[in-house]
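The complex appears here minus one protein chain, its other protein chains still in place.
Now for chain A:
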Amino acid sequence: MKSAVIQLPGLNRDRDMIAALTKISGKPPLTVWQTETELPDVDLIVIPGGFSYGDYLRCGAIAARMPVMRAVAEKAAQGVLVMGVCNGFQILLEAGLLPGALMRNASLKFVCRHVKLQVANANTAFTRAYSPGQIIRCPVAHHDGNYFADPETLARIEGEGQVVFRYAEGTNPNGSVNDIAGIVNEAGNVLGLMPHPENLIEDAHGGTDGRPLFESVMSLAA
């Protein structure tokens, strides 16, 4: 599997993501700086987590307007798989590649802990290696993960199966509507999620529940 990791000032989970992709696919991902206007041909584009542009204005707002994001939007329109984790999710929402918005956690506190996630849709390019309804463990670390969408949008994404991960067993850490932790776009090739699957891929991490997400994508890339 060929992959690319987008890099922007203030992102800090890019190294974890590069390590995870290298470990799982056996090949280091290409890295692409924010000023690039074209992306290489890859099977997966990842926008990792962090605090791009210091979270100024709104989380992900400034990053979403950088040149590389136009290139990401073009690839997404062509059907290339795109995944945004944490700040990457916020960037995809701000770029209009996913519906809704992420707001300050209802508790107003930064949360850094493990949560339980339910695989709400195991029939996507990103989740096919999980079983439907499977409960997994995953770390979260964020201040703005409180997913919001207007009632009409919410009904649409729920109806279309675009909600892919939900916080389960009372572990919603941020007040997110319908316990939403991750969604895909209508076409199913763009995923955004708050939890960090890249931080739970080998036993030394204390578990491997994040691994099937990458393996799902890999099985498609062949």
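In the analysis below, contacts are C-beta pairs under 8 Å (C-beta built on N, C-alpha and C of every residue); 3 or more make two chains touch, one makes a residue touch a chain; residues count from 1.
We take it that contacts and distances are computed from a predicted model.
Trainee: Match the chain absent from this complex view to the correct UniProt protein name in "ABC transport system ATP-binding protein", "tRNA 2-thiouridine synthesizing protein D", "SigE family RNA polymerase sigma factor" or "Phosphoribosylformylglycinamidine synthase subunit PurS".
Mentor: "Phosphoribosylformylglycinamidine synthase subunit PurS"
Trainee: Give the residue, chosen from A:Lys23, A:Arg58 or A:His114, that touches the chain omitted from the document.
Mentor: Of the listed residues, the one touching the omitted chain is A:Arg58.
Trainee: Can you work out which residue in A:Glu38, A:Glu74 or A:Asp150 touches the chain that's missing from view?
Mentor: Answer from the full complex: A:Asp150 touches the omitted chain.
Trainee: With the full complex in mind, choose from A:Asp14, A:Asp55 or A:Glu94 the residue touching the hidden chain.
Mentor: A:Glu94
Trainee: Considering the whole complex rather than only what is displayed, give the residues of chain A touching the chain that is not shown.
Mentor: On the chain A side, contact with the omitted chain comes from 57-58, 61, 65, 93-94, 99-101, 103-108, 146, 148-150, 175.
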